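Heads up, one of the protein chains got dropped from this complex, but the rest are sitting where they should.
Letters A, B and C name the chains as they come in the text, with residue numbers starting at 1 for each one.
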Amino acid sequence: MMFRNLVCPVCGASCDDIQVEMTAEGIVAKNACKMGNAKFQELASPHRIRQPLICQGGEMLPSGWEEALDRAADILASSSRPLIFIGSETSCEAMEVGLHLGEYLGGVVDSNSTVCHGPTAMGIQEAGRVGATAGQSKNRADLTVYWGSNPLESMPRHMSRYAVYPRGYWTRRGRFDRTVITVDPRRSLTAENSDLHIQLNPNTDFELLSALLALLHGQQPHPSAEEVTGVAIRQMEEMLELMKGCNYGVIYAGLGMASSYGKHRNAEMAFHLVQELNNHTKFVIGALRGHCNVAGFNQVASYLYGYPFGLDFSRGYPRYNPGEFTAVDLLRERDVDAALVVCADLVSHFPADCASYLGEIPMICIDIASCPTTMLSDVVLPGVIDAMECDGTFYRLDDVPIYFQPFTASPFPFTASNQHTLQQLMERVRGRKEAGS
Amino acid sequence: MSSLIIKNGCLFDPLNGIDGEVKDIFIRDGRVVTDLSGTQRRGAQVIDAAKKTVMPGGVDSHSHVAGAKVNAGRLMRPEDHIRTVRARTAITHGGSGYTIPSVYKQGYDYAGMGYTTVFEAAMPPLEARHTHEEMGATPVLDMGAYMVLGNNWFVMRYLKDGDIDRTAAYIAWMMRTHKAYGIKCVNPAGVENWGWAKNVNSLDEPNIHFDITPREVIRGLAEANELLGLPMSLHLHTNNLGHPGNWEITRESLKITAGLAPSSRAQVPWAETRLDSRRQQTVYLAHAQFCSFGGTSWRDFQSGAQGVIDYVNSAEHVVIDNGAVPFGPATAMTGDGPAIHDLYMLSGQKWSNTDVELECGSGVIPFVYAKSSPISSIQWAMGLELLLRIKDPWKTIMTTDHPNGGVFTEYPQVMTWLMSRKARDQTASECHKWAYDRSSLGEVDREMDLFEMAVLTRANPARTIGISFRKGHLGAGADGDVTIYDIDPSTLDPAHHQNLASALARPYCTIKDGAVIARRGEVLAVPEGRRFYCQPFSDQEEEKEMLSDLKEWFKYYTVGFANYPVPDKYLKRPAPIAVNRPLEALARRR
Amino acid sequence: MGFMEATLSQYFLNCSSGEGCEGMREVLLNTGSTIEEGRLAKGGNKLGPEYVEECAVCEISHVDYAELGFPDRVRIWTPDRKHSVAVHARPARSLQPGQIFMPRAIWSNLVVDPDTFSTGSPLYKGSPVIIEPTQEDVLSAAEIVRRHYSRGKR
Partner (left out) sequence: MTEIILEVKGPIGLTVEAEAVCPHRLSGLAPGEIEAQLVWQGPAQLPLSDFFEVEVREGEGEVRIAIEGDASRIKRIGQGMRSGCIEIDGSCGMHLGEEMEGGSILVRGNAGSWAGMEMRGGLLEIEGDAGDHVGSAHRGSWRGMSGGEIRIGGSAKSQLGGGMIGGKISVARDVQNFCAIRQSGGLILVHGRAVRGVGAEMTGGVAAVLGGIERFSPGFVETGMEEDPVLGGEKRPGTFIRYCGDYAISKNPKGTLFVRG
């Protein structure tokens, strides 16, 4: 049986052209990249978590669904300030329930976005962002800049679907109609495949962007800019000429910009640069988002409560302050007392001080495969794979909502989706709170 | 089976010609009925509205409340949210935001103010799923959205070929596919140029590549609209918006649809009204204030409303909403990307923009209308001038183009200015003197009455967008949406304008579908809102050929054809309106 | 609350020369995704040996690699010496002296600076660390959890 037009639940490209064939030998996923393919194989993998687990006497033991849900609800209902962390490979519908749960408990709700392009979102809050949906660059762009991003390894189909290779309306010869610049301290695979590689020193994005803006405003940058960034002024001018001279330019910013020293100020300067370039030609900027629905959390949290990530509900209304109400900071400062982690491996992906605090507080996690986070959890609820086993919505890297449909059903009799799991958990928590009050 | 009786209220129901008569209203199972049986009366909830003003529930026909650009505004403005919050209650969610509130807060704020029906003014097709998600999450309100089509590649291509039938077929398919309510045309032909950082500046300037002019787009979309017989006319956001001297292009744009016959063929049961509740217009001009700028630059800027007012007074095919400026913080957001870029150049504020492939675009920028600013003051005057000097209230609708001119929670203040010369004079004395010097507002003595307010905020928005078959009045069969204000018409003195403004801001109660949902601003119930959208049908042969064109050009999208539509599951309480049912599909015109 | 340490700026600014005492260097750690890391993580294979081979790795510029004495394995330390991790060392042409690269996984995150500069996002790119050759074994992800993170539980 062949299924078409499926959406890949892995990276921010949210490719919607996957074809899946279920054969006697296994699953064949056409059009998917290496990462996507691996995820489609997960459907039948041996390490899939197939039943709830509860930690007893230091060991993770299989348990019944009701028992596991009860234990999870006990943890949440008895906590004073829980952290609810929602990963970005699950649906907006699940995120909405997670946000409701956090609001109900007066806890904090955060998502991968914080440690991913959170600083980029903060840059938007400082400067705004001039962007476009991906089809604009596909059809129009004759200049593509990968800034601190390495799509050939992190988003393998970005170049072929959206930015470099596709034959668009005004870019009929695909790659031949475009110039590609990569800005990266590392000579990455993407840099090797670009027309120009600006190899700046690490942690100097802010200075390079500022210098470009000063040049754009007709001023020579402070002479130290060359030494600091490792990029000659002449090379900056060359790059700027390319940018001003193109018909339609696009910057795809990666974590190299958002995560390095300077953080949201880097993003902010990049947004300013693009805004000012629009006085010369058409220029837009977008983020290369790491997960299929990392943009979704920003969207859902913003429209439901007004802020894109790191929402604190302790006062009954939403509050936002990265550094204060964000997961890494709360864990580092030991300022939460329980955690619900949905489809995210925090123990692997957070710094050591945060990961070890997760080992000290009660933790519930929902996941599809064993990982360091499931090892440290008190309750593990099996995850359902979005876009394969249930339907829902992702927001793609350019904030275009993509509705996905499954080609098979949840393998569990007790839950149809992560949304469903969270709803059941919410009901149980509500029951305990109402009985207690 | 529930019944509600609103007793002894002073009713203002313009579509039924009722101007302040003391009348009882009966609602049965959510709909207005002429009477109740004895048994029903005994089981009915009774609200005593003696010495109170009773109107149909408020209808907002143009507001930016759901979708990608609204959310871009929310995301980029934490400073707008920090100090304006709403804490959760046992039945409501928490929220935040002043000019761009989060959806829960938005729904509660509208309901608390007596509004029950709100239409989102701009839905990009590719991002329609987003708009529907947000409308779906908005509590209480019945909603719908207008689809942006003035720079759509398929529309421009067909219109360049002069093919109205195929345009209509495309629009019909798009409206069904994306569950849209009406057609919005924003800066026709200009937004496509913005794809290259350019604009068009006159009605007869063809745009790059598609070689089509704003005039051709406006005329073509209006013709297709009437050919399909949509409940609402073309909703137009004119070219050169926000530019000094643009009143002239606005007048010329309005002339384009003169002579077209309005034709609404919605297959719906019509609630009873004394007046004809079908729309009369062929163009509905959005936020006229922003389209009526005079002068030639910001230095000699003045109101250009006179030219627009004169034209609307002389024409029968136009309705406008005003886009009032009540002063204070705002967030400018529009599908007109280049207009927002111009504001960025002026203000240097933070600026967001999103161009949507093959379809449209949008821009967002924070803005403050200050009483000390001469330009803001003139804009304040213009918004009121337009409504007060267009003689026939049935040609006007009151909005703030939320959140462009100001926030919807300022509606009570805008109504107060319309009703009270003293309130206007008071504000004019506080703001820059250009307000009266460079507009005609200071010469206007007209004070609108409650009947006229009911036209501008209920009856006419409903009629203009064709939702008056159930909204905007209280004839038998209409939705049981009612606002009861603590205003006694017999003692109302518009000179006491502060009392008036606060009475309008916090109605005695808001009733939706026959149930009290808010009292004096406090939300008492949170029913799920309806989603209105049109399902127009066109000639099946045309549609088939159109679809083959569409599939051929779909390769320029980055979303597959199969994943383009808005699925049914995004609509929790759908209220589709069939237009030209399939069996009665249009005969070819030529 | 972590206050500014006198030497902190020095790490950010002066590491490009790769200076340091014998056999030990201050470098900037860049972490990021690699396609194989992605393939293994998305395939739910985080506790297997293949994941260790792919992700418990530190790429070092040729210059630094030679100066460290061509080690098979290196130990990476946080500047405050609170955390460290041993990983496989590999020379890489893609890097400038003074920079190292590690795939984004439990090993690299053990030494990423948890300060977020009030942004919520730690220094995944350009985190100051100290690198030295080591003979110690490289731990699997599960062993890391048991050894470093299980103090409060189990």
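The working rule: contacts are C-beta pairs under 8 Å (C-beta built on N, C-alpha and C of every residue); 3 or more make two chains touch, one makes a residue touch a chain.
These figures come from a predicted structure and were not determined experimentally.
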{"item": "Chain not shown, its touching partners among those shown", "value": "A, B, C"}
{"item": "Of A:Tyr320, A:Phe350 or A:Phe394, the one touching the omitted chain in the full complex", "value": "A:Tyr320"}
{"item": "Per the touch definition above, residue among A:Leu105, A:Ala267 or A:Ala327 touching the missing chain", "value": "A:Leu105"}
{"item": "Touching residues on chain B - with respect to the absent chain", "value": "76-80, 82, 348, 350"}
{"item": "Touch list for chain C against the chain that is not drawn", "value": "1, 3-4, 8-9, 12-13, 117-118"}
{"item": "Those residues of chain A which, in the complete complex, touch the missing chain", "value": "80-81, 105-107, 122, 125-126, 206-207, 209-211, 213-214, 217-222, 224-225, 228, 261-262, 265, 268-269, 272, 313-316, 320-324, 333-337"}
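One rule holds in what follows: only the chains that are shown with their structure count from here on.
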{"item": "For chain A paired with chain B, centre-to-centre distance based on mean C-alpha positions, whole Å", "value": "35"}
{"item": "Averaged-CA centre spacing for the pair chain C and chain A, given as whole angstrom", "value": "22"}
{"item": "Intercentroid distance (Cα basis), chain C paired with chain B, Å", "value": "56"}
{"item": "Overlap residues in chain B, where contacts from two or more other chains coincide", "value": "none"}
{"item": "Sequence positions of chain A contacting 2 or more other chains", "value": "none"}
{"item": "Complex interface listing, chain C residues touching chain A", "value": "1, 12, 16, 28, 30, 32-36, 38-48, 78, 82-83, 93-96, 99, 101, 104-106, 109-114, 116-126, 141-142, 144-145, 148-154"}
{"item": "List of chain A residues in touch with chain C within their complex", "value": "10-11, 34-39, 41-42, 45, 47-48, 55, 58, 110, 114-116, 118-119, 122, 148, 150, 152-154, 156, 185-188, 191, 199, 201-203, 230, 255-256, 258-261, 263-264, 290, 309-310, 322-324, 326-329, 332-333, 345, 347-361, 368-372, 375-376, 378"}
{"item": "Parts of chain B lying in touch with chain A, wherever the complex brings them together", "value": "66, 68, 70-72, 74-78, 81-82, 85-88, 93-97, 101-105, 126-127, 129-130, 133-134, 137, 195-197, 341, 344-345, 349-358, 361, 364-365, 556-560, 562-563, 566-567, 569-570"}
